[in-house]
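Data block below; observations after.
Note that this complex is displayed minus one protein chain, with the remaining chains in position.
Our next item is subunit A:
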Amino acid sequence: MLRAEKICYRYDKDIPLLEGVICTINSGEIVGLPGPSGCGKSTLARLMAGFDHPQSGIIFCNDQALPASGFSPVQMIFQHPELAVNPRWKIGKILAEGNTDCSELLQRFGIGLNQLERYPHELSGGELQRITLIRAMTPATRYLIADEMTASLDPATQALIWQTVLSWAKSRQVGVLAISHDASLLNCICDRIDNGFCLQSPSSHLREPIAA
């Protein structure tokens, strides 16, 4: 179980963005996290993946704290894959950094072996997002945090990616946190939708600083 326990977080001297947030993902469970922009969804995702550290509260992964270095069992996928890969590395090297045994996944995602010889800018956004997914979908991955993973992809690619990820997650009992604006997508893929998050967040008045 991946559990965020009473997390508080704020940027610099800002008003706290997250206060006492609790979020749990069981293994093999797909949890949806909807909410308007600016309510702290992505911040929570970064905290749970161990990219940032909360000012108070703890994040447990299977009753242990997240490892400070080395491979993390919690992997995160971002909205823009172009920014998540090294532009000077070929795809093969990018994949090898995280996942050394990925021939089966390559096949399931339809990535040809000739693409491993290319550079990231020579692939389309959908192909590149599949690459970052394969890199994160290792046997040691226990939880996957997908932050607007398919928001900039067309419906057909979106369906392909989610169906592959869901069947992989179910077969290996991996927990997935799906963050999205798209309510119909979340209804379609999730076992449970965590609606309480936005209500707990005290910063809802901050969404639109001065407008209208």
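In this text, a residue touches a chain if its C-beta (ideal position, glycine included) is under 8 Å from a C-beta of that chain, and two chains touch if they have at least 3 such contacts; residues count from 1.
Operating definition for what follows: contacts and distances are computed from a predicted model.
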Not-shown chain resolves in UniProt (candidates "Succinate dehydrogenase cytochrome b558 subunit", "Carbohydrate ABC transporter permease", "MarR family protein" or "Nickel import system ATP-binding protein NikD") to "Nickel import system ATP-binding protein NikD"
Among listed residues A:50, A:126 or A:175, the absent chain is touched only by A:126
Residues on subunit A facing the left-out chain by the touch rule are 35-38, 79, 109-112, 114-115, 124-127, 130, 148, 151-160, 162-163, 181-185, 187-189, 207-212
